[in-house]
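In this view, the complex is presented without one of its protein chains, the others remaining in place.
In order of appearance the chains are A, B and C, and numbering begins at 1 in each one.
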Amino acid sequence: MNKRNLIAFAFLTVVGVFLIFSTFMMHPFGDPNEQAMDQYIIDNTVDETGANNGVTAVVFDYRGFDTLGEATVLFTAVAGVILVFRRLKK
Amino acid sequence: MNFIDLIMSHAPALLVVIPLLGAFLTPLISKINDKVRNIFVIGILGVTAVFVLLVAQQVLDTGTITYVFGSSLQTVQNNTVIRILFEIDALSIFMALVSIILAFVASIYSWGFLEKETGQDKYYTLLLLMTAGMLGMVLTGDLFNFFVFIEITSIASAALIAFWTNKAKAVEAGFKYIFISTIGALFILFAIALLYGQYNALNIAKLADSITFTYLDKIALIIFISALAMKGGIVPMHMWLPDAYGRAPAPISLVLVGATQASIYGVFRVLFTLYGNVIHLPKISFGWILVLLGLITMIVGVIMAMIQTDFKRLIAYGAVAELGYIFLGVGTGLTIIANPDIGISSAPFAVEAMKGSIFHIINDALDVGLLFMVAGAVYYATKETSLNNLGGLARNMKYTTIFFIIGLLAISGIPPMNGFASKLLIYESTYQLNPIISIIAILSSIMLLAVFVKIFQSVFLGPKLKKFDDVKEVPKSMLIAMGIIASIIIFFGLFPDLIITNLVEPAVNALIHPENYLQWLTGGL
Amino acid sequence: MIANIPYVAVAVLIIIGLYTVIFRKNLIKMLIGITIIQSGVNLFLVSLGYREGGIAPIFTSVPNTDSAMMYPVPQALTLTSIVIGVAVLALMLSFIVHMYRHTKSLDVRQFGGDDQ
Partner (left out) sequence: MKGMSTIVKTTANISFPFILIYGLYLIAHGHLTPGGGFQGGAVVASGLVLMLVAYNTEWISKRIKESHLSIFESLGALSFVILAFLGIIFGTAFFSNFLVGTETLFGGIPLNGAADINTGGIIPLMNFAVGLKVIAGLFAIVYIMAHFISKKEEKIA
């Protein structure tokens, strides 16, 4: 294990300890302590957006701008792949 | 209400959507012919620039603007924020101005620069998408939206960095950039999930209101700062920056400077607004961390710049050094703001330092941008990037030489140019915090001047080389682009206080007082 | 109650992903490392919205038990994060195809070393 690997391994263990330790500080899995935003969405999805699927209502109506960003990410990736695989000589 | 009011009331949303609409239309319009598409792209960026100025004027008059996507603001009952909203305060619109100037000039520059290249319509689509990503990053008030726009900017710029796929180095630089950006963005998403898990809110104002600096918030803060500083090119994590700036086409390096500074805006937004109410708690204040990072960035940037032989890599390391100044100024400001015993009133130099560094953001962007365009012009004319076999270009590339002199003076902070105004503010204020810091800052600025004078001698002066006899001046569009940036630099250099009073000062106040960022939430609508 | 096992699984996934990214020399393996980190972060995002004994937030033919519903927002965020992962993976793979064509080797050590 040369020196570089040792430093990298030390870094990895530090990050790992931080992560494992932080998982126990998180709210217990199953009863989230805050519920203001999501409870509002669950209560009036049907009458505000007319959709039955809560997740689609959030994706397209409550947080629709994220999905516009989402569609742009996909559009960028396709444009990037086409740009990288183009023929170089005109 | 008539048409103008309708447009003005929806201007914040149009800022990001117009470049997006332009990007989606470019593949269709490029079916007509190249000229129409180029004019269309420059037109779209021009219209966006006009909208940025309009919104800037509105923000400077009426303070922070909030624009909710999906319905009017009254859906914020019992202060739970459901929808995504744009929160535009003076700092956001200042950064948006920086990004849109760079993008607009890049589109004019790339008209001439990419005359003989293939794949131009995808290039312009990605340029528009990158602009939309940068503007979105800077204007949004929602954390997850910030993450999505970071991704758009990094994917678009990675593909553009690897534009010359026949060069192995360019593809390697693109891969290195997207690899590091993805890991950084994934950890930012992890930090956002940490905050969402505790407070069930994604809005920056709502989170800032309810953060109580628990153990998890400390982890999230460290992840935010390290990931955003990595994408901002701060020293310990700047490995990708010289490759990305050095290998990309010149107009893309120009816009990349804006993307890097948007990430640094992210660091400031997280530090001053998201954790605004709790930033005074940690014993070792984060200000000193920023000052230290800024110093190291300056020193490493300048030293590495001295030993470079590739023209654009040298300017890239110069850009890294300049980023150090921005971190230095805000760091000194934070050391004073963050510890409650010496308030801002008793140490006015903190506000001066912040003013210097925020002003330096736009100065650095313009100076480095101009130098990259000059490097691109030299590459366009001579197809040569390494300094050893360049020389004697001043004779037949007169305008480019003049622009290089302006850029050289600006980046090393010589009086007539804008670099001097912001660096002077930083020198004065950091001196009062600790004299050693400002000495290092002045030294690195002098070394930067030495480095760029070396380039000037080796590229433009020197004996007339046979192989550069037929080198003619670069096409008109590249000269116009360089001219715009040079004139802005000179204008800022001659009237710095005009810019500081009505652009930089409100931005600094918006950063220092997080309570008026939360005003619409707590003030109650 | 299964306590915080899912969060521990998230931490383990992220550590494995980081290990692969740091210590593996082959480019494709580093990509797999990134995908592992991504699935870890997505798992963390989804498991934040879990409610004990809750049902999916679909309102067609809701069983009239009074059990609470899962949170819809984290699931929407994970959807966006997965599509971003696909987009980034596609771009990185196309870069690797080009790098392999230039240097005929997937080893990551042949890059770098430009600062003479």
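In the analysis below, a contact is a pair of C-beta atoms (placed from the backbone, for glycine too) under 8 Å apart; a residue touches a chain by one contact, two chains touch by 3 or more.
Please read these numbers as outputs of a predicted model, since none were measured by experiment.
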item: Partner chains on view for the chain not depicted; value: A, B, C
item: Where the unshown chain meets chain A, residue by residue; value: 46-53, 55-57, 59-61, 64-65, 67-68, 70-72, 74-75, 77-78, 81-82, 85, 87-88
item: Contact footprint on chain B, counting only the chain that is left out; value: 6, 10, 13-14, 17, 20-21, 24-25, 27-28, 67-72, 165-166
item: For chain C, residues in touch with the removed chain; value: 56, 58-60, 79, 83, 86, 90, 93-94, 97, 101
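Keep in mind that, in the parts below, only the chains that are shown with their structure count from here on.
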item: Pair joined by the larger number of C-beta contacts - A-B, B-C; value: A-B
item: Chain A and chain B, separation of their C-alpha mean positions in angstrom; value: 25
item: Rounded Å distance between chain B and chain C, as computed from the means of their C-alpha atoms; value: 29
item: Per-residue overlap in chain A, given as positions that touch at least 2 other chains; value: 22, 26, 32, 35, 37-38, 41, 62-63, 66, 69-70, 73, 76-77, 80-81, 84-85
item: Per-residue multi-chain contacts in chain B, two or more chains; value: 144, 148, 151, 155, 158-159, 162, 165, 171, 197, 202
item: Partner chain B, residues of chain C touching it in the complex; value: 14, 21, 30, 34, 37-38, 41, 44-45, 48, 73-74, 77, 80-81, 84, 87-88, 91-92, 95-96, 98-99, 102-103, 111, 114-116
item: In the complex, chain B residues that touch chain C; value: 144, 148, 151, 155, 158-159, 162, 165, 168-169, 171-172, 174-176, 178-179, 182-183, 185-186, 189-190, 193, 196-197, 202, 242-243, 246, 304, 307-310, 313
item: Contacting residues of chain A [partner chain C, same complex]; value: 5, 8, 11-12, 15-16, 19-20, 22-24, 26, 28-32, 35, 37-38, 41-42, 45-46, 52-55, 57-59, 62-63, 66-67, 69-70, 73-74, 76-78, 80-81, 84-85
